[in-house]
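See below for the structure under consideration.
Removed: one protein chain of the complex. Kept in place: all other protein chains.
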Amino acid sequence: MPDVKFSVDQSRAFSEQDVLGHNRWHPDVPAAVTVRPGEDFRVECREWFDGTIHNDDSADDVRDADLSIVHQLSGPIAVEGAQPGDLLAVDILDLGPVPQQVGPVAGQGWGYTGIFARDNGGGFLTDHFPDAYKAVWDFHGLTATSRHLPGVSFTGIAHPGLMGTAPSAELLARWNQREGDLIATNPSAVPPLALPPLPENALLGSLTGAEFDRVAGEAARTAPPRENGGNQDIKNLSRGSRVFYPVFVPGGKLSLGDLHFSQGDGEITFCGAIEMGGYIDLRVEVIKNGMDTFGVEAPVFIPGRVEPRYTEFLTFAGLSVTESGEQRYLDSSLAYRRACLHAIDYLTKFGYTPEQAYLILGAAPIEGRLSGVVDIPNACATLYIPTAIFDFDPRPSAGPPRAVDRGQCAVSSR
Amino acid sequence: MPDVKFSVDQSRAFSEQDVLGHNRWHPDVPAAVTVRPGEDFRVECREWFDGTIHNDDSADDVRDADLSIVHQLSGPIAVEGAQPGDLLAVDILDLGPVPQQVGPVAGQGWGYTGIFARDNGGGFLTDHFPDAYKAVWDFHGLTATSRHLPGVSFTGIAHPGLMGTAPSAELLARWNQREGDLIATNPSAVPPLALPPLPENALLGSLTGAEFDRVAGEAARTAPPRENGGNQDIKNLSRGSRVFYPVFVPGGKLSLGDLHFSQGDGEITFCGAIEMGGYIDLRVEVIKNGMDTFGVEAPVFIPGRVEPRYTEFLTFAGLSVTESGEQRYLDSSLAYRRACLHAIDYLTKFGYTPEQAYLILGAAPIEGRLSGVVDIPNACATLYIPTAIFDFDPRPSAGPPRAVDRGQCAVSSR
Amino acid sequence: MPDVKFSVDQSRAFSEQDVLGHNRWHPDVPAAVTVRPGEDFRVECREWFDGTIHNDDSADDVRDADLSIVHQLSGPIAVEGAQPGDLLAVDILDLGPVPQQVGPVAGQGWGYTGIFARDNGGGFLTDHFPDAYKAVWDFHGLTATSRHLPGVSFTGIAHPGLMGTAPSAELLARWNQREGDLIATNPSAVPPLALPPLPENALLGSLTGAEFDRVAGEAARTAPPRENGGNQDIKNLSRGSRVFYPVFVPGGKLSLGDLHFSQGDGEITFCGAIEMGGYIDLRVEVIKNGMDTFGVEAPVFIPGRVEPRYTEFLTFAGLSVTESGEQRYLDSSLAYRRACLHAIDYLTKFGYTPEQAYLILGAAPIEGRLSGVVDIPNACATLYIPTAIFDFDPRPSAGPPRAVDRGQCAVSSR
Partner (left out) sequence: MPDVKFSVDQSRAFSEQDVLGHNRWHPDVPAAVTVRPGEDFRVECREWFDGTIHNDDSADDVRDADLSIVHQLSGPIAVEGAQPGDLLAVDILDLGPVPQQVGPVAGQGWGYTGIFARDNGGGFLTDHFPDAYKAVWDFHGLTATSRHLPGVSFTGIAHPGLMGTAPSAELLARWNQREGDLIATNPSAVPPLALPPLPENALLGSLTGAEFDRVAGEAARTAPPRENGGNQDIKNLSRGSRVFYPVFVPGGKLSLGDLHFSQGDGEITFCGAIEMGGYIDLRVEVIKNGMDTFGVEAPVFIPGRVEPRYTEFLTFAGLSVTESGEQRYLDSSLAYRRACLHAIDYLTKFGYTPEQAYLILGAAPIEGRLSGVVDIPNACATLYIPTAIFDFDPRPSAGPPRAVDRGQCAVSSR
């Protein structure tokens, strides 16, 4: 086990730790720690909702979750010698849930997947699922099962949902400008089009006073992925991956969090992964002037060798035609939405409720592919479900599907 | 070798065959042949441009290609006993290029990938690549190499770009309505938003006279994938796959064509696959009332077991921010475009021209994934390039990339 | 399709072809054809018993098969410029069964697996299976099924059972010496310990007269693999593999045959693969002085990328203790025999006869591994059966196995 460079006490809130992390992006959040290139080190992480989601059978906590606090990021971690224009080559050596048995926090043997309500975050299919739902997963080594989703069991593809370097002031300004412009096109959209800076509940490491106020007013929210990486939610950044991040500020200031025990491509329920607190072991090397040398201005990565090995899939295709039959032009997001909806419809034939099916697609190691993007006017997206995650044969056959009562996930009391 | 149920003479144009295929979708194109459920059979196919693209070093043929003739479909193939509401379970037993040595047609030991010009088809990156380009590939068993793309060699993932059942009259009317509505929003777009029915160069099997004229005026173009499958361009419909198609008309009327020796997800250059004529061996079974029983209203499939096995990838991520810096809302097509552009920029550091890099991404077995679709406002798409397709190490490293002169692909004379 | 450099008329016996192949190893068998390095070419092959095994339900043909005629080798193929001490790098571009429909010979849509009788060849488990048995397989593209083995279907791992270069006179003499020495230890063993030169039914290409008689008296039988490759029966020499063979004589004189549609590790029934006639496409390059440069004195290879992808296996372990309980010292062959016997016992619980189970293990893409070779006194060998080859769940479970009547394979009339 390598040295713990950023430690978290899982019995305390993220804002009450000895060394504070952050939940906004800004170049002036001070580095919490410094590491040397080539050194193995460990970072501990809180789960993204800081312990406010419980291991129970009600989704009220998801319904009422406070989005202003996310994401709980461990860092910034400065890397000796890193300068703007370099690349950080970050090896994800290992990661996993909280190893200590200190209490009932997600990561300690369990995690959760949430469907967020339309008026509190929403999700990919929020028009079809406007309410809050939840599934609690139990961890058995690398395998996850859920009392809320009987008949499903799979090997997780663990990864940090969020990892990235600090933006430069110039890059941050660009983010704020372009996202502000988008918001301005429809400021009252629900869910919103984007999230502007929000001082409320901002956590900025060791910053205090006027400097805190200035930075809190400028700092970018952590929801979207951006040129610095950030909340990419790429499920394949799993054990053994090497990720190359651009360096925008001296030291690079790497931060990370939002650990996932598993996730399907797209993290479609918004909180679609299996959320957990835990640890991640890293090693960082610096490629001097790598951005220019390799023409890299956004993260590039090499996946690891231990992704769960499934080889039989049931695949659903979607087109860029809306549910009401309107033709859209090469819209891959819509095509993927339709593929997801087809898969959900299909799974209900085997006894799952639509909410259960949606939760499965968010959390299991499903793959979402951009299969066709040029055949006007229809984009074609495909969703691959590993058949072995079910304890029944989910393939179409001459006989009828084995529809049994599979209960229900956690629901909210409205 | 199973019985040839639909034969093609590769030395003659598709419109001059003894048994005629078709290049438009319509329920009233008569079945060319009937097969029994459970029977293995072979279908022969012309390459999608009917032999008008040549094995040479000029892209003028791509520049001048006549899009009104595509796609050359073998079929329709009626399946005994299939009725509307059923599912056809189609096993792709095998497929490959033209086995006989009859002439210089694509498929006879070679194939091609084209970048179509902006004013003649366009493509995914047509704003960046407005002209026509071409690469010719040589087949060595399952491996492809190209004199236009030195340093690249890969195992192809062969598949039919297009396979589907005939639409019902009602479904066809819906297609024409929704696509016409889209065209009406900008009728003069270049490339166009969608393609309306086009009697010119229509080929409708054995139809003639007034019936031909009626059907030609109504029949849908074959470019987009739709609820019947069609031009899905899903690279994973390779050897050993089983595809479930909805049946909309008696007999199902399965048709197929546009065989690809290989393709990357998205077929991004529009003619991005390695195009070839060839053969495909199939077996079809009927699942009675399968559409309703399994809730299937669009194709579902199970991939085969012999996809080329690559395990080391270099992956590029893209966001839904335009090249000029404008923020778009969760636009996965844009995110994938940016990932493709990042990859192209990267490959130029190793000596490829941008056109060469674009052609490689279209043809090699790359994967395109919808990695994030909910983290407002940025969609995140990822593009996975197998590193082993290059005869050099393409990974970022401490040293500089090995940039050597890699020549150029076929270009057009403008 | 590349040029056919060695052609076979599948309607005629191997000894009646226009260009004769051979069935013995000797440096003086003249090259039948010459190829250039880097050239793609095709070789056609008879199945190893030259068409004497039939697509029927009796194993009498296996019982009475004449082992003096095997193997029917296509070649020798001289490679321009190859000299003793070089390595031939042989790319297996593609291979498959006989594509033409010319008659009832194995390879034309079907193949067979045989259990040879103890007094005519024997096999790995001949003490347990002293009689002749047979299963006929039908090919559906890359998939094999057998009416003699209901419930089984798999993607084949096609390969040449036998490929190799000609020995030098010195090497041949060494083979004859060492194998003769072994035979001398028990000349009357049944099955024999090894096979001495046998002029009867020898086929030596274009040799005739006294030279034929001399060579026939010296030439080595083709049964065992040796330093030149030969009958290695390595199932992984499948499509896309590159094999490096030592060159012992000018031109290398590559020969090959014994094509298999599939095989399990060990080819345990002796004729354990699915035997077929067919074609194989090759390309050869010469690595000058490669034997010394790389220290290679026996074949080395790189497997291809399209081996059938199975990921769930049921694995049986065996020890080097005989069936009667006698302890042997680190005997891996015995350990594998016990693993095979355990697997056969297991499969009978699901309704197969022992002969059927044995035939399945010989033909399906099972893996046999040397798991432990140092833990005195027990070697440990393991046999991996892909669970997906069965249309039932073959794993141990709380409930009883689904034992149904699965009929019987072809048997002999004694």
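Letters A, B and C mark the chains in the order given here, with residues in each chain numbered from 1 onward.
Assume a contact is a pair of C-beta atoms (placed from the backbone, for glycine too) under 8 Å apart; a residue touches a chain by one contact, two chains touch by 3 or more.
The structure presented is a predicted model; accordingly, all values stated were derived computationally and were not measured.
Here the missing chain is touched by one residue of A:9, A:40, A:131 or A:345, and it is A:40.
Interface note for the absent chain: among C:169, C:198 or C:373, the touching residue is C:373.
When you scan C:277, C:290 or C:365 for touch with the missing chain, the hit is C:290.
Considering C:44, C:179 or C:281, the position touching the chain not shown turns out to be C:179 (whole complex). Annotation for subunit C: contacts to the undisplayed chain at residues 87, 89, 123-124, 174, 178-179, 181-182, 191-195, 223-227, 231-236, 244, 265-270, 272, 285, 287-288, 290, 293-303, 305, 311-319, 321, 325-333, 336-338, 342, 345-346, 348-349, 367-382, 384, 387, 395-398, 400-401.
Listed by residue number, the positions of subunit B touching the unshown chain are 309-312, 388.
Residues of subunit A in touch with the missing chain: 1-2, 40, 91-94, 97-101, 108-109, 140-143, 155, 239-240, 281, 283, 304-310.
The rule is short, and it goes like this: only the chains that are shown with their structure count from here on.
Compared with subunit A, the chain whose C-alpha mean position is the greatest distance off is C. Chain centroids computed from C-alpha atoms place B closest to the centre of all protein C-alpha atoms shown. Distance between chain centres (mean CA atoms), subunit A to subunit C: 51 Å.
Here the CA centre of subunit B is 39 Å from the CA centre of subunit C.
Taking each chain's centre as the mean of its C-alpha atoms, subunit A lies 32 Å from subunit B.
Looking at subunit C, residues 309-310 sit in touch with two or more other chains.
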